[in-house]
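This view holds just a subset of the chains, kept in their places.
Letters A, B, C and D name the chains as they come in the text, with residue numbers starting at 1 for each one.
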Amino acid sequence: SGNSDNSSDGGDGSDSGSGSDDGSNSIDSSSSAPATVTAEGSSTVYPISNRGSSYWNSNSPASDGEYWGANDESSVAGWDQIETDMNIADYFASLYGFEPSGERSNPPFATRVALSHSGTGCEAVRDGLVDIGNSSGPITAELDISEEERDANYVDHVVGRDGQPVFVSQAIYDAGVEQLTGEQIRGIYQGDITNWSEVGGPDSEIFVVGRAEGSGTDTSFRLNMLGDADAPMDVDSRFGQNQQVQQVLQDNDNAIGYMALAFSGSGIQAIGIEFEGTLFEPDADAENTIFDSEYPLNRDLHMYTRINEETPDGTDMREAAFLNMFLTEFGQKTFVEDVNYITLPTSDIEAEREKLPDQA
Amino acid sequence: MSLTPKTDLRASIERRLTRTQEFVDDTDPGALAVVLVSMGSLLAAFVGFLLASPWTAVPFGAFLIATGYGWARHQALVARAVTFAMTTVTLVTLGLIVVFIFAESIPAFQYETASVFGVSVPGLGMFTQARWDAVSEPVRYSLLPMIHGTVMVTTIATLVAAPLGVAAALFIAEIAPPRVRELVKPGIEILAGIPSIVYGFIGFTIINPWAGGAFALNGGSTYLFVGIVVGLMALPTVVSVAEDALTSVPDVMKDGSLALGATDWQSMTSITLPAAFSGVSAAVLLGVGRAIGETMAATVMLAGVPRISEPLVNVFYGYETLTSLIARGYGSANGVHESALFAAGVVLFVTVLCLSIGSQYIEARMRRRLGGVE
Amino acid sequence: MSRATQTALVRDDRTVYEAVAGTAVGLSGVLFAVGLAALLGVVAIDDPVAGFELSVAFGAVLLALGAAVVGFGVASRFGYVDAAPQPSAGIVAAAAFTGIWFAAGAIVSGAVRLGAGGRLGVGVILGGIAFAATAFPREDVGSTLPAGAVAGLCGLSLITGVVGPGWKQVLVGYNATLFGDTVVPLIVLFASLVAGWSAAKAYGGFGARGRNVGAYVLIYLVVSSILAVLVGLVGFVTVKGLPGLFNGFGVGGAALISWPFLTNGAGLLADIAGVFPALVGTVWLVIGAVLFAVPTGVGAAVFLSEYAEQGRFTGAVEVATNGLWSTPSIVFGLFGAAFLIPRFGNQKSLIAGMLTLGFMLLPLVLITSREAILAVPDEYRDASAALGVSKWQTIRSVVLPAAIPGVTTGVILGVGRIAGETAPLLLTMGGGVLPAKSAAPNVLGGFQLSGSPPFVSNPALLEATSALPYQLYALITAGLSGNIQNPQEYAWGLALTLLLVVLVFYAVGIATRYYFRRKLHQ
Amino acid sequence: MSQTETEATTANRTDSQGVSTTAGETVEETRPEWTRYEAGGETKLAVDDLDVHYGDDHALKGVSMDIPEQSVTALIGPSGCGKSTFLRCLNRMNDRIRAARVDGTVELDGENIYQDGVDLVELRKRVGMVFQSPNPFPKSIRENVSYGPRKHGDIETGLLAKLTGRAEPDREEALVERSLERAALWEEVNDRLEDNALGLSGGQQQRLCIARCLAVDPEVILMDEPASALDPIATSKIEDLIEDLAQDYTVVVVTHSMQQAARVSDQTAVFLTGGELVEYDDTEEIFESPESQRVEDYISGTCLP
């Protein structure tokens, strides 16, 4: 791999990757080094955010070719639009006026992402505990605030989309259930349909899997699929996180479940869903796909920042430098598409970049 | 009749007062001052911490300094004061647990107020209907499904842990040859060390899928296997406490039986077990307490849906226990929902505390009874 | 006072009867073990054995065992052998067989589609017969006939294939199905237990001695099963975890030992993902909890056993500590979440985890220290007092040193227990799923002084931090969406690391206790 | 711990201080003939060359001795000389002590109880034992007495026996009465047979233990300092009882009191420190004209002149 010359432990930034104290230790920054950017929240946004943070903290040089830049064998996606000889974090930080460090694993400032839930992330950014609140649902729903309040206090950075496909166990898929209508799914999740034979499958009970009550995914599924964020549901099992849902769908041969797109894997199959006559297929090459923004289960993945006295724009330079990384072709490809989420269309990227302060 | 205890009380208070007076008179005023400063600042630090004051560090620093100084100059008195403070910390901890989890659970209890005979009783609704739904209307926080789950898991766990545990305790205390005993005893103790999340990991990745297939279940979460796993976890507690009780039966009693030509088994069942009966039941109670409070295996193995299995004794489906409800829900819950989790904590805490006090009572009775033999 | 039965003082050397009975006991043991293996899927019940399916072979052996057991009883009844049966097998055996045969009756009649009433009726009839057969005849018949019949019935059902591979029974209403694959081993386990017990009684010549042997056989089976489970569990985790744990392990080279799994994080650039941050987190957790709980617990123990007058106060503290000891860990977690988190920056943090675990450790330390201090002989205290040494001096120089072994053992075992705790951390400490090496808390370097309250701060203590048990939980729930090559291997490696950390604490604790005990007794 | 000092005593002490202590002035050899004693009756227990080790500790050294039927044999000697060890060898209660190793033979009615295949239960039925401190079971007086016979199936009680009509309450009643009477306790407890035995006084408890032992109808009764925990009145009752029992049973009694040995026993065996049997003879002989100087010292030495 790209860092074979490093001893295995030096590689992941043993010395100065992050930790609020590390900034002050780093060689060429003064004592007033920028603080670590912290983020927390939704497990759905976590893969994007965490991967971005890892890349940032690694501060790989442009000669790496695997994580950043290009070499003889490979170059990262979107590299042709960037073309710099700076390290990755150095480059994006310098766009907002930070001194590059020039060292691997030593970004101009560090980033850190914690995993919890959308609601927790929103609360944390509200209370000023973190810089960025990750949320898979709109903050208005999570914190129960009005849109005016939102606009007055938060800036909503959308970095990608989740298609939230519906999955079934491989055996069910093989038995012919390759698509369901919205009605049928609603029936299954509200306990009206309990046997696969009722929807053209084998004669076996349906094992209905949901996400934890109050999780962003659960809320948006109720909202988008069942019509109301408070819609009643009747499931056989609920799991706190996406991974468990995936595992259980694999372990059982009669299960149906929904989860973030990022968690598709072997042993489970995403199915097509027909809404009002339109069939959205999981296949990216199909006419209508679950990646389309028309797909009802499609939702934005947010990174909220807080407006306060110091940052009337809502986003300071550090946050902007970090967020901007996601809003490049490189970022969309590496942090969004590679973890199986839906990238933003170019126009949306432009709109999102507009929300950031001007580059230096 | 009511006079005697009162005078007793007054006398004891008076005695204590005079003793305090004497103590103050006898003690070096410097030492007394240091101790007063030290204890006062500790109290202030505690109050500051309770109020979440940023100034807490100041009295705490004062406490450290006063105590350090006192330790150098008046060690005996300071040591006494500090150890007393530490004793208080233990009591205060229990008190704080009670206060905080009760306080946090109040909104849920209020929300679930139900009336009986025209009197509205807060929290009654949690036990009189069976619906838990924190999202869709009507939002209800019944604890019954979780109590049912806890009872199921605990019952199965007890069925596993009690007979096996008592048998193993008998084996260790009475039957095993010394060599074997020296292997088995630490072995079973080590069993207590296996972290519950490791059990949970095995349960979730191995047992659940297997159970789903082996019994053609709709899913793989079962009270049966959660109960068995939890029973395994409670087993070492039962074994070690029961073994203590069995070995505390005086050898002369067992010898007496054997010398009459009774077999070992007869001596165990007719003499040792009856004599140690209280201790053994205390062991089982403690094991039950362990099982009730076991969290992680239940959390990762159960389905996480607050529902009562049908029929009630259906062990092939496992939905939710009090512990798993808290572990799973905490974080994504807020408002009354979060408060309801604390209410579940209150139910757990009170139940286990009762079991603990019960087993202590039983053990104390046994000690008294065996003590009477001598 | 004439002796009712005069038995020989010396039992003859092994008779044929005893030899056969002994063989039957052994056979039951083997059957039990193979049945267990079949239940765990080590062997399949349709595996061929000498041309038959395993389940048929099981049936044949069971049938033979049943016949043998009945034979033992009959042989004894008609006086062919030297045995000392009592007039009855006893109320316990009678109740047990009543229950067994009631259940058997209900199940069998259920299989032939009788209604609930019919099933109850058949059950009651069979149970009644079993009761009579056990209770009324002499012990040798009473404890063999019903047992032999159980084994025989089970054997027959297996031989004839009434129950066997491919058999299934839907449990109506329970939404579950029983399959031969699980039921056959269960039948074998059960029948071999019953037959083994009965044969053991016969081996012991019935009577008091026979009961002794019978009970011992059962207890030995139970204990060996427990040990088998223990060894199986630890062995299983070890086998699954070793590849992950030793991934990239090497001796020699730049560092003397390179053990990437333990020294790496799971960050982007790590060749081999490791658990370093969680390991460090666990270490700090333990240190924090010990720093809080040990002085407090030992101090309180000293006060309670040396200063306080034994009375209501000490009684209350005792009840409180025992209550705290058995309080579920998740309740401690709730408490930490409600009490500590708002006081430490309103977010999950290392120090909240430390203190929560400290609260859990406190009662354990207190209880063991108190025991250790009370175990210090009063002679030492008297001797010291008689030399004119003050109370505190005595405590410090005589009592505490003598109590140290007990305290140490208690602390180590307690630490083992909290090191594996997950539930409180879930609510109070959080942490990353796959933290990079840089996420390891730097507590020592983190202290900062400032001119404004609270004057001292340490960000490392105030951050969410990962620990081994929490990371394992997070892996189960949140998954392995990192750049980890072999996620399963990583997870099992983590489980093994956690298990080893905890077991090492336990082993050291137990060894310390043995060491001190031995030292004391020589 | 005082091993070395004790040895030193035996080896060096040449000059007695006028008051003779346990160890004699000069170490005498032990003559085999001193222990060869022909008792009147049949030999009930024949002990031959019995050695007992506790780990490395040699507690009994080659003891041989024949105990006659229907008589009282007293075992005396200083503390730690192995009296209890010897007694416990006679019904193999030493098997319960893990460190103990027994070599040699003990024959009960001509059958070696240390051979393979000995049924310990049967042995202990025939050789009963009463312990130093009374150890009744925490059950009623009646249950204490009927415990042995019940366990041996000699009398049946309980629900099942009642159901099958095999219960013999009368037989049990009779047995309990007979045993308690034999142990001189019936008078005192006949009105409270259902009371817990732990409520009895020490002396009554000890007699209850004897009754419990008698109920099993043993042939030999071993008693290890049966009166040491009792006050004088209770002691004298027990002593009377022992003399009485010798009419039917073979009684072996360990005692630390010379008077007791002198009063109740027919023959006396003297053990001395180190686990040797030094002298064994008619009780009168032993107390009046012991052969061995050490025994004489021991007997007189335990008292001020």
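Basically, contacts are C-beta pairs under 8 Å (C-beta built on N, C-alpha and C of every residue); 3 or more make two chains touch, one makes a residue touch a chain.
Treat the numbers as computed from the prediction; the structure is a model and nothing was measured.
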Whole-complex copy counts in displayed-label notation are A x1, B x1, C x1, D x2
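In the analysis below, only the chains that are shown with their structure count from here on.
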Closest to the centroid of all CA atoms, by its own CA mean, is chain C
Maximum distance between Cα centroids and chain D occurs for chain A
For the pair chain A and chain C, the C-alpha centroid-to-centroid distance in angstrom is 41
When centres are defined as mean Cα positions, the distance from chain A to chain D in whole Å is 86
CA centroids of chain C and chain D: separation to the nearest Å works out as 45
Touching at least 2 other chains, the residues of chain C are 175, 208-209, 476-477
Contacts with two or more other chains occur in chain D at residues 121-123, 126, 151-152
Counting only contacts in the complex, chain A reaches chain C at residues 1, 3-4, 6-9, 11-22, 43, 46-47, 50-51, 54-55, 57-58, 60, 67, 105, 110, 112-116, 124, 127, 129, 205, 239-244, 246, 262-263, 339
Seen from chain D, its contact residues with chain C in the complex are 108, 111, 113, 115-119, 121-123, 126, 151-154, 156, 158-161, 163-164, 166, 175, 178-179, 214-215, 217
Contacts from chain D onto chain B in the complex sit at residues 91, 93, 96, 98, 121-126, 128-129, 131, 133, 135-139, 147-148, 151-152, 198, 209, 212-213, 216
